[in-house]
Structures are given as C-alpha cells and as structure tokens.
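What follows is a short report on a single structure.
Omission of a single protein chain aside, the complex is shown with its protein chains in their original locations.
Showing chain A:
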C-alpha cells in the first residue's frame, strides 16, 4: 500500500487555521491574565468564543484524522524519533481538546454565567458549582496552557529542523509546496 506523501488538503487547512488560532489564544490568555488595563474585558470576551471554536475545530480535525491517516514519517527515522513525533502529536491533540473544556468547566464550577457571543447567548454549565473545583481548574488552565505552549515551541523547532536541516519531506507534507510531490 502506498502512503500519500502529504497531508490531505482539509488536514492542512485545519492545521494552519488552528495553528494561528491556538497561538493567538495562548497570547491573549497570558496577556489578559496579567493586565488590569482597558482591554481586559474585551479580551476575555474574545477568549471564550475563540476557545470554543478551537474545541469544535479540534473535534472535526480528530474525525478527519481518523478518516484520512497522515503520511508516514521517513523510514530511516529511528523508532524513538517516530515515537516522539507520534507522542507529541497525541499530546497536542489532547491539549487542544482539554484546554477549552477546562476553561468552560472552571467558569461553570465558579458559578459564572458563560456568555458565548455578546451577552445574549450563554453556554450551559458543564460542571456543578463548586468553588474548590473552580480554584483547581483555574490553576490547571494555566499549567496546561504552559504545557501546550512548550509543546508548540518544540513542535515548531522540530518542523524547522526537518525543513532547514534535514530538508526531508516532513515540513513539506504540511505546506502547500507538497502538491508537487503528489503522484
């Protein structure tokens, strides 16, 4: 059986769209959580729907990934490297899905109303009102966000290593140039 050399077009669109969204989200998050300035409320108001959009896209992406498997990694990679690549992708998926749930869940546990868009559309609580749980999840949201950011840094570094140093097919499999490789 012949593996495609590239990610399918939907996979690539989802990847880059979500890469931008997640990076924006991480930056908005740490910025708003360390400001008492005039944009605080606006940023929190943007953070919620953007986070929920990431959740929806991540679930679509997961389904898409199960339907169209990714291209195989170059065969000469030692198993440990293949494992590292796989494991890091699994972790990225897990965090893309966990972060919005933790955000939504913590506001539920904190007894906050959770406006999704404007003030009129509210998300239902997904956890019971429980202040201790709110405190724990609020910390978890921070810890997981830092883990996600650390993973993204490694991921970007690895992608560039493949693209600039090894010049193998890995970076191209996620970019538009890859079309040329297609059979």
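Please note the rule applied: a contact is a pair of C-beta atoms (placed from the backbone, for glycine too) under 8 Å apart; a residue touches a chain by one contact, two chains touch by 3 or more; residues count from 1.
Keep in mind that, in the parts below, contacts and distances are computed from a predicted model.
**Q** Report the protein name recorded by UniProt for the chain absent from the figure; options are "Electron transfer flavoprotein alpha subunit", "General L-amino acid transport system permease protein", "Catalase-related peroxidase" or "ABC transporter ATP-binding protein".
**A** When "Electron transfer flavoprotein alpha subunit", "General L-amino acid transport system permease protein", "Catalase-related peroxidase" or "ABC transporter ATP-binding protein" are compared with UniProt, the left-out chain turns out to be "Catalase-related peroxidase".
**Q** Just name the one of A:67, A:86 or A:129 that touches the chain not displayed here.
**A** A:129
**Q** Out of A:26, A:57, A:91 or A:147, which touches the unshown chain?
**A** The missing chain is touched by A:26.
**Q** Name, in rising order, the residues on chain A that touch the hidden chain in the full complex.
**A** 23, 26-27, 30-41, 44, 75-78, 81, 110-113, 118-120, 122, 129-132, 134-136, 138-139, 149, 152-154, 156-157, 160-161, 164-168
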